[in-house]
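Here the complex is missing one protein chain, while the rest keep their positions.
So that you can tell them apart, the chains are marked A and B in the order they are listed, and the count of residues begins at 1 in each.
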Amino acid sequence: MKGKCYIQAMAAISPQPTFEGDIFSAQLVHTDSNLLACIEPDYKPFIPGNSLRRMTRVLKMGLTAALKCSQESGITIPGPIITGTGKGSLQDTEKFIKEIAEYKETALNPTPFIQSTYNSVNGLIALQQKCTAYNNTFVHRGFSFENALLDSMMLLQEGATHTLTGAFEEITKEHFYIKSRIGFWKEAPTDNRELYRHLSPGSIAGEGATFFTLTGTPTPQSYAAISDFRMLYKPRGGKLAEALKSFTTSPDLIITGRNGDSNHEHYYQELDQCFPGIPQLPFKHLCGEYDTAGAFGLWLAAQIIKAQQIPATWFPGTEHLSAPVRTILFYNHFYGEQHVMLKLERV
Amino acid sequence: MEELKKKLKEQIIEALNLQDTKPEDIDDNAPLFGEGLGLDSIDSLELMVLLERQYHIKVEDPREGRKILQSVQSMAEFIQAKQPA
């Protein structure tokens, strides 16, 4: 992707206390349930009660993260809204499937059907912001947020001044079970603080809603610049290493989607070999694994590059940066299929 | 009739998740849509589902639904008229 874009503002609802307060002094939330659930904020300051009453969890999380991000951006004219989600509202999808069976296809409430539609969060953001500009939703596993980002960068190239770009995902008990049947999660209870020490098949589940306001030009408020970006689908042979090497030469820091999954760890080992000696920070022990975890990883990378500081309690043992971080290489993949590399620069 | 209206109000609050509303807040004749309770077209579909699930009355035509769902009073009258005495 040619051209740069700048992160003007961002907001994240995640399993860590990321929505409010100072993340550099925040505690690390941990569990050994193999499922990291979001800390949900009070939605009332963001969403009118009359709208809130029908919404399910991921709609509230997505809409609230988007609205907080918009507020923080200081930009009052709403622009294009582009999101990514792998699964949309699972709660509504599950509910509608069950009600069809329970009520034998009669007397069905339309709400779960409407809300199961993947672009319902986008519609709600537009509705609440009275935003009539471009609106799009990508639904492609580990490329959902990334295509939303690509779309946003193209819009900025085409002349948009800013975009509201984000991702949202939820995990339900039922979906956790479904994915456990095909080996998505570790079998043994694994504390997220120990995630990288237990290399075994599967990872731990997570969820989150992360939004960014992106601009085509930097401002004093900008967190970081996204200066390059590449997606790679099912790279075989030496393709990943080749792509990584041609993507960047010597970043100051690498943020990775490493997740303790022995089935796909070899991709991260290829990364290690491409960039020996460069410090790395993995982020999945904070948010768990999910289709759009990449958005959370980007949020973290932007926090670190702006503050030139590492959230200490989240990374015990590597809490200090030895040198200024001017560039970050971000690399993540989703179960070995969708691979993403991003370059972040200090503004 | 009074009992039916009271029950109906409780059912409406539950079905539409009107968290800050109590049955006594709903006036029998106040419009449910627009200015009154501030309900919208999706609520109207949900109220038709309520009639079907709780009272086994099926309203097919959304335009007919609008008339029935004007107020708690009109809903109660409709239910009473439809149900065997």
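One rule holds for everything that comes next: contacts are C-beta pairs under 8 Å (C-beta built on N, C-alpha and C of every residue); 3 or more make two chains touch, one makes a residue touch a chain.
To be clear about the criterion, contacts and distances are computed from a predicted model.
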> Name the chain not shown, per its UniProt record: "Cobalt transporter subunit CbtB", "3-oxoacyl-[acyl-carrier-protein] synthase-1", "D-proline reductase (Dithiol) PrdE" or "Ferredoxin"?
Replying inline: "3-oxoacyl-[acyl-carrier-protein] synthase-1"
> Among A:N147, A:S222 or A:N259, which one is in touch with the chain left out?
Replying inline: A:N147
> Hey, which of A:C131, A:L195, A:I226 or A:I254 is the one touching the hidden chain?
Replying inline: A:C131
> Which residue from A:E72, A:E174, A:D252 or A:E345 sits in contact with the chain not drawn here?
Replying inline: A:E174
>> From the list A:L52, A:I75 or A:I100, pick the residue that touches the absent chain.
In response: A:I100
>> Given that one chain is not shown, which residue among A:P17, A:G123 or A:G336 touches it?
In response: A:G123
> For subunit A, which residues touch the unseen chain?
Replying inline: 1-2, 81, 86-88, 96-97, 100-101, 104-106, 108-110, 113-114, 116-120, 122-124, 126-127, 129-141, 143-144, 147, 151, 154, 157-158, 174, 177-179, 181-182, 231, 233-234, 337
>> Using the document's contact rule, name the residues of subunit B that touch the chain not shown here.
In response: 40-42, 45, 48-49, 60, 62
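Everything that follows uses one rule, which is that only the chains that are shown with their structure count from here on.
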> Taking each chain's centre as the mean of its CA atoms, how far is subunit A from subunit B in angstrom?
Replying inline: 42
> Any idea which subunit B residues touch subunit A in the complex?
Replying inline: 16-20, 38, 42, 45-46, 49, 52-53, 58
> Which of the residues in subunit A end up touching subunit B in this complex?
Replying inline: 49-50, 53-54, 103, 106-111, 114
